[in-house]
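Let me begin by handing over the structure; questions about it come next.
Here the complex is missing one protein chain, while the rest keep their positions.
Chain lettering (A, B and C) follows the sequence in which the chains are written, and residue indices restart at 1 in each chain.
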Amino acid sequence: MAAARRQVDIAADMGESPGPWPMGRDRDIVPYLTSAHIACGFHASDPATIRTTIELLREHEVAIGAHPGYPDLVGFGRRRMDLAPRDVEDLVLYQVAAVKGMVEAFGGRLQHVKPHGALYNVAEVDDGTAQAIVAAIKRADPELAIVATPHSRLCAHATAAGMAVAREFFLDRGYNADGTLVSRRRAGAMLTDPEAMCRRAVAASRDGRFETDDGATVEVQVDTICLHGDHGPSHVAVQRLRRMLEAAGIAVAPLGTFARAR
Amino acid sequence: MAAARRQVDIAADMGESPGPWPMGRDRDIVPYLTSAHIACGFHASDPATIRTTIELLREHEVAIGAHPGYPDLVGFGRRRMDLAPRDVEDLVLYQVAAVKGMVEAFGGRLQHVKPHGALYNVAEVDDGTAQAIVAAIKRADPELAIVATPHSRLCAHATAAGMAVAREFFLDRGYNADGTLVSRRRAGAMLTDPEAMCRRAVAASRDGRFETDDGATVEVQVDTICLHGDHGPSHVAVQRLRRMLEAAGIAVAPLGTFARAR
Amino acid sequence: MAAARRQVDIAADMGESPGPWPMGRDRDIVPYLTSAHIACGFHASDPATIRTTIELLREHEVAIGAHPGYPDLVGFGRRRMDLAPRDVEDLVLYQVAAVKGMVEAFGGRLQHVKPHGALYNVAEVDDGTAQAIVAAIKRADPELAIVATPHSRLCAHATAAGMAVAREFFLDRGYNADGTLVSRRRAGAMLTDPEAMCRRAVAASRDGRFETDDGATVEVQVDTICLHGDHGPSHVAVQRLRRMLEAAGIAVAPLGTFARAR
Partner (left out) sequence: MAAARRQVDIAADMGESPGPWPMGRDRDIVPYLTSAHIACGFHASDPATIRTTIELLREHEVAIGAHPGYPDLVGFGRRRMDLAPRDVEDLVLYQVAAVKGMVEAFGGRLQHVKPHGALYNVAEVDDGTAQAIVAAIKRADPELAIVATPHSRLCAHATAAGMAVAREFFLDRGYNADGTLVSRRRAGAMLTDPEAMCRRAVAASRDGRFETDDGATVEVQVDTICLHGDHGPSHVAVQRLRRMLEAAGIAVAPLGTFARAR
């Protein structure tokens, strides 16, 4: 059984515009975040967008993570690619190095890495991919935290490698009774009621479990709460989420301040 | 008049294969180099090739530089692109950060940066581009040396910014009487006699000048001698170049050991 | 002096989303158009977006053109690239062939070609680029109309090659007194008053001239009126443009019905 948590991070993917195309509502949600995941230029973003996003996050004192993905701009990194583990390792190392170096060039420090989209999904179940990601991140900087879902192979391999792990909970995604996410191809993949989102996130963060609409109890472990900035209801929810968490006795802080100490 | 030099570096572009396509003869020429410039993934190369090239260079104890270019794989970065200085800065910073981070991840240290192809050519004459490149490199790491041609705007701005500059001489390219390179669209762009290449490089390195075939005297300053690994005669020349330089009293060493001290 | 025209086309760029990123308001403006220019996958769009856009345009009986650009997704084709004419020719032919074939695969017929962004701007003044574009389009199909600004090299070379030319007027861009567009880097590049936009377009279409705010008379020739679908005021303007043109005695029809006959 998961222990109750006293601290949690609120995070979102950011900087997902390649060139002139807008995605997400970065400026609207940044005031409510403690961490953010920056796309690294392979599934989204480009050098100018990365820089602008770093500047925005530093202005708002939001902790920064790299968000590497498959090299598939048109598919937004959401299509699985059959890469050898060695290719995954090099791909992740390159992307993390690029964003880490840019963050440091602007006086900051990279806090964590979270794989994106299909790469994240594959790393939940595939040992080769999960190990390659952990190897790349550790090589880039052994102090980096790794964001992963609690029961994933990524979480297991990161822990085994002695890396700090932040277990991720999704504010706005539907969960199946077994703790996996409802597929994006199904109804219920995205929640639409901001109030219900927040209540569920508070329960999950405080109790390590929550109830689904059909009465199932889902056990979760929550170090960081992720929301999707381009989803309207999430934008509404995040504005009250912090207050509700704090009212429930849960401190809100960047994951770098507690993931390693856990 | 240029003073005689006592030390010089021998370098080549490397790792220019994107995915499975071969370019250059990296393994054949690496034993004869003291430095190398690694393509960063925008005009050539990819994460796996960068890693393989880093491992090869470290095995041979060759000093490593980043070789950023325009985002134009099909054009191999040899086609001028009209980028705003701010876009140049972010583009160069991203590429340098990626390769610098990968070099460090494998236990090395990035020594220098040399812009590639059309970006290098534009930086010879365009102040905005040259300043943006210098700003990016300084931001990435103020200890990095910058490779530039002696009379270029890049050389001037790098010097003004307090950065170490390594002035580049080309082993295998034809020079005009005014010290500029013969255009790749003209006859004489690439030299074909290995012996003549070496003699010219020794004269340039020792005396700061050399004579062209039609009797003109070209003044040059030589910190690093660049050769093209995919050009057969250069491959022949590099095998005797070091011995000829040393016979003329010129030490051969990575530019990091003397560019800053100059 | 330009003769008054009796017919005009209303057109917009469409299908400019690469993968999941939205751009423009295709579905909002399509009911008001007689022609559209589809991005071909190099500066924007992708195969799935092209297909969806073709289906949308055919449903609304809007005539279809190909809108080829430089291979620069991050720069949205708005950055000049220094390509040899032969490379321009092959680049344009490939893009036109791809969209032409897709239009025909869905039972339609490609009406015209309009180069995009920096390629269009370069073709206004550079003979080599303009000739290469004309050669590519003629090779793809000599019946295709070419959209060009009246005094451009593209217009001249298309006419000399015996191709149908549609001279383009911009509904929402500012004009200088010499008939060139106000640069996008300056104030006044985009007009903001829908009513004024429409009045100017009617004057230009009917009289072949219009007056600027500072009293200069600009002579123009108008076969097709282009608007930018992602610019709010243009969206307002296009809803009344057709009625105002028809009230002034100008028929609104796809350019294919009159460009060749002119």
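We take it that contacts are C-beta pairs under 8 Å (C-beta built on N, C-alpha and C of every residue); 3 or more make two chains touch, one makes a residue touch a chain.
Because the structure is a prediction, the values reported are computed rather than measured.
Peer 1: Out of A:Pro47, A:Pro71, A:Gly101 or A:Pro150, point to the residue that touches the absent chain in the complete complex.
Peer 2: Result: among the candidates, A:Pro71 touches the missing chain.
Peer 1: Check the options A:Asp82, A:Asp178 or A:Asp214 and report the residue that touches the missing chain.
Peer 2: Answering carefully, the residue with contact to the hidden chain is A:Asp82.
Peer 1: Tell me which of C:Ala12, C:Val62, C:Val122 or C:Ala140 is the one touching the absent chain.
Peer 2: Going through C:Ala12, C:Val62, C:Val122 or C:Ala140 one by one, C:Ala140 is the residue touching the chain not shown.
Peer 1: Which listed residue (C:His43, C:Arg78, C:Lys100 or C:Lys114) would be found touching the missing chain in the intact complex?
Peer 2: C:Lys100
Peer 1: In the complete complex, which positions of chain B touch the hidden chain?
Peer 2: The list for chain B reads 17-23, 46, 48, 73-76.
Peer 1: When the complex is taken as a whole, what residues of chain C touch the one chain not shown?
Peer 2: 41, 47-48, 50-51, 86-87, 90-91, 93-102, 104-106, 139-140
Peer 1: Of the residues in chain A, which ones touch the absent chain?
Peer 2: 71-72, 74-75, 79-83, 87, 118
Here is the rule we use: only the chains that are shown with their structure count from here on.
Peer 1: So which chain is farthest from chain B, going by the mean of the CA atoms in each chain?
Peer 2: C
Peer 1: Averaged over CA atoms, how far is the centre of chain A from the centre of chain B? Could you give it in whole Å?
Peer 2: 40
Peer 1: Tell me, which residues of chain C touch at least two other chains?
Peer 2: 74-75, in rising order.
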